[in-house]
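The complex is shown incomplete by one protein chain, all other protein chains being positioned as in the whole.
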């Protein structure tokens, strides 16, 4: 017997509306992974400061449930597509290095086995980009990195281990990515040590500070970055630390401050990167939903995912 | 291919621990409903004051996921039981009377068809008890009501319709329950109109004010109430308005105040009612998770469910 | 005997300062209503999602009490004017359709009887615009609508009744306003169903998406909209859903997101509309003060009221 | 013309319900003040620590608007009474001593002129009790003080002036009240300096610490206090610092801590004091609504007012 | 030149008042440690659930700065004593096992070298008690443990490593403490797995559930526990998980719930333990200041410290 109106999820729905969670489908482990796929990495114990970024994969998915598949400006609709969700990588309670190994292993397997998959990796703090890019490099060959961030994340490893301050240092020291193939966009005043700027330059890393972002369209910088990497690498991994945004737009990152990008600029960059076939993976990191206001920062993350994915479905 | 450690719900679990959501199972519509079953009623537009009590069924279920099945004081464990969850009754966006009809219809069908089912109804505001008890009466015959509440909820219907101020008035006026079969426990100073106290007494309703609760053990009052109803009714419906609790214990109800029950007293009452075979249904209402602190009030609601259910599984 | 310094409202006041609540005067029911007048519509039970927009009329009035009557940029002062406040329309507790009837009735009476009155209607959720514009049309003839909104609000009526998702659908289906006389400004990506965009276009509704807003000055779009309507209608009703603003500016709307208007743009539009004699009514909707931060969104609403009204007093 | 349903305060009301704000009436300056009358003292700049206690008179009045006049335990109703509200004493922005003078002057005038008035004084921080009791003594002769407080409030005046740490010291040093006529109830561990305990004892102040409150019924202590003062004074002034309550009951005081009274105990004391004709004034102080949770502390204050007043109307 | 009134910490001070931070003195590494000394352990990455307990040592110290040294009930004053603060143990960012080693090493050195020192260890999550008690055992011989907790904390180690769910399991498995020498007080319903209760009993651990606490005075249970251990051990280590308290008293623990101890009971237990010479160390764990309300839970912790220390100075 069915009791009328009694159902598991008894929420209002409009017959004409498709939301992103309607096209999100749990991966069954058998389907081929082609194009964008979601992978959560709920790790933030590796963060230097207290961080609840481990809640972000869940928060971003919830936000995807609030927005529709229709992009009215371009009159494109993702309603008939499927976006596979691989789920989250399970984290050990007390062994952070083990967690990094799991991330590398999972991303390498995924990208090796499914060469057309484009993992959209939802962190987590920024430490996850080291194992994630390492795994991606195993699967896809020479990797270029476009990093949006207020910070270099090139700290020495000795002082605190592989934290959210060190992912790109680790990549360089382990030879996973060459300095010339790392491009940092949005680096900000009073947010970095001089020694790490010097290190970046010494390693050949390209650094676009906020001054350059203010003086040029961010889409120009992104396009220039893609062109630089085009002949040098097999695939581009985009790593988006949400603290590249101004605190007024993205109040939910641990290391907020004034002087950053406007959300509109970052969304334009995401759409542009979505159009570029060389881009093979994206991660979005450093959102701590426990300190955010009304999930504003996760809402922007969802818009990045939607803007990027729409170009690829 | 399965990617190691990647799973849908990648949370820590301890092999020895069973939580209440582990034994909660979605009802498939085919299984017989026997003993306690969960039914959510996410309605609070019927509330006189602004209320987010429609979020409570979800909040209470989340809280059930935090607590284990083991009752150490009595050394009883519900780990091997199954607690069926019928889901929620879907609510219309703009038609509140229609929603009341859906509630009555669902509860009457459920209790008629499954005569051994004991619905644990998670409101919602208190308006739901009118259709819910009406449906229950259709299914089960003469009904006695034990209501925990700071308020009579016997307002006239003319001024605002079937709101959370009127459920027991509606039951009396529609002849669903006789006044002699309604027992109100915890009625509080400065929280009721004199006219409604008079109305209660005129209708034969039994009223235990907080003075009586302070002077006697609440379990004595409950036992006395059961005995009074034992020969008069076919089944007892327990309706728990969480604002019967003192505001220091239950900060998440719309109409909080000092001078109420301690949570310990209410939990003892719930366990006692759980032991009584005559009790055929329970509702828990008036929790607004959007104004609570750390879901304290939903946590107590979960403990009421657990304490009650454990006696019946 | 007067006791020195004892008074009803014992707040600091500066002899030179006039605030908007000093010129707000409760309408006595006898005075003629000419020019802008305030009317509150505290209804949000009609909202699809949980909403405390019913608190907004009170919140916006409180905010009006914080700002002075002097517009320094134009050196205009409203200090010697009177802004009549009709009060709020009383809402039934449990009958939402009845509430819509009350709104239509009140607005039609007001605008019919006082042909020079310009009601500034403080919602409430967006559902109120259907009865409000219907009443306005009864009073004033052919109506043109300029709607600021991230959303079309053209949902089908079947799925949830006359909610905050359907006001303009209802107007079209009931023939209150022709599609060609509805202009929507600020419609946003991932916030609408393709079917409703198609419906808008099929009905002749003019749609300015955020892309157009980004590429042109919003004042140009507003001027173009006025010119389009000038020869087609007797009066223009402006409906401002505050979620047309970017979430960083207006955090207190239920359906927030990135990618919207800046408050500065909306205030310029309000001033421009204030200068246009064809504009005969304004509503401001979808502010939920219970989820706002420091009443920021209500503060912007107050600035819209002040900017508009100043041009008309 | 009256527009149907449009009214200034369009809130739901139930014809049978009388709330305390329904019987609160603004004093017109001409009516005799007899029995309990409300007087607000919105001063907290005199507080040692940052305090928003100046908002408490308004908050407590709002809370009185939430509760009914009917005391069900004793079956007494205040519905047909009138409770006059004298309003607030206006405070100067930058001159705190001037504010104390205004308080003394207002209370002395009020109590002199209206010998049967019982002012219920809503603070403000505890500094107001010095001028308030001074004014009261001018109006009524020899004064006894029953102070509920975690703290002696007998600090030296030199270090910070007449702050909320010094009211009873000031009374003693100015000879307004004799030490033998001050009774302090609820004084708590780790909340006072030894020197001030010694000072209290040297001055003949009676001190009941929490240990005595724990070991005896608080009503016994209150009765004993009244009897002690009965032959010594013309009138008793009751001063209730809400931080006498345990922090779990009253989270909204600046100086909270564990180990205090339960709200139930304080309400019983208030009712007992209400029955005593010798009690001629009450103040309630140290509630900071800006740091409270859901106005819990103001709700208890409202219950103190209601419990006290009900005995005197 | 000194500029009048300009100072580093320009806060109000009262010449007669001594607060606990006035007698707290940073240990210089040379002074002998005798009697109670403070040691902070800011580790909570070891927690199963997200926890900011690493902020608790700082929060509790701040709270010590709010309370005076005078215990009015017993008329004892600690104003002339010195309470040495050893500081915090520095934690590695990404290596949790290393952190546990540091804790064990520091506590063993401290207790070995200073045989009369009584470390008051401010956690941190409960995982710290394993290394802390291990270090204590190295310094002091056979250890008895009195644990206040809603939970056994006897989880298996395999599933998540040495987390806050396992400290006492680890102690038993490593033979640091015998089961007969562990006494658990306050163990609660629906908060533990049956298997771990069985494990506790099998190991000879004494378990007092909340039922026993409700039926007896907690001080009786504590006295009985001390007597049991007196002949069996060289020293007692008291481990206080603040979630042993009812959620209404201690809202700032990660695993809150109803049905726990009242703060008054725990403070009485602390004072009793302070009197007992056999008690050689205390830890206070599981306070997460980021989710607390007005530091209520840290305030109780400060009162535990003060009540305990006062008996030993």
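Read from first to last, the chains carry the letters A, B, C, D and E; within each, the first residue is number 1.
To be clear about the criterion, a contact is a pair of C-beta atoms (placed from the backbone, for glycine too) under 8 Å apart; a residue touches a chain by one contact, two chains touch by 3 or more.
This one's a predicted model, so the numbers in the text were calculated from it and none came from an experiment.
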Touching partners, among the displayed chains, of the absent chain: A, C, D, E
Contact residue for the chain not shown (choose from A:185, A:256, A:282 or A:306): A:256
Residue, one of A:155, A:264, A:299 or A:312, that touches the chain absent here: A:155
Among A:21, A:81, A:223 or A:247, residue touching the chain not depicted: A:247
Hidden-chain contact residue, picked from the options C:94, C:127, C:147 or C:263: C:263
Hidden partner chain, residues of chain A it touches: 48, 155-156, 158-160, 165, 187-197, 207, 209-211, 214, 246-248, 251, 255-259, 291, 293
Where the missing chain touches chain C, by residue: 12-18, 20, 66-73, 75, 77, 79, 248-249, 263-264, 267, 293-294, 296, 299-300, 303, 306-307
In chain D, positions touching the absent partner: 45-46, 48, 50, 52, 54-55, 92-97, 127, 159-163, 290
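Just so it is clear, only the chains that are shown with their structure count from here on.
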Which of B-E and A-E has more C-beta pairs touching across its chains: B-E
Centre distance in Å when chain A and chain B are each reduced to the mean of their C-alpha atoms: 44
Shared-contact residues (touching 2 or more other chains) in chain A: 12, 93
Graph class of chain-chain contacts, one of line, ring, star, complete, other: other
Touching pairs among all chains present in the structure: A-B, A-C, A-E, B-C, B-D, B-E, C-D, D-E
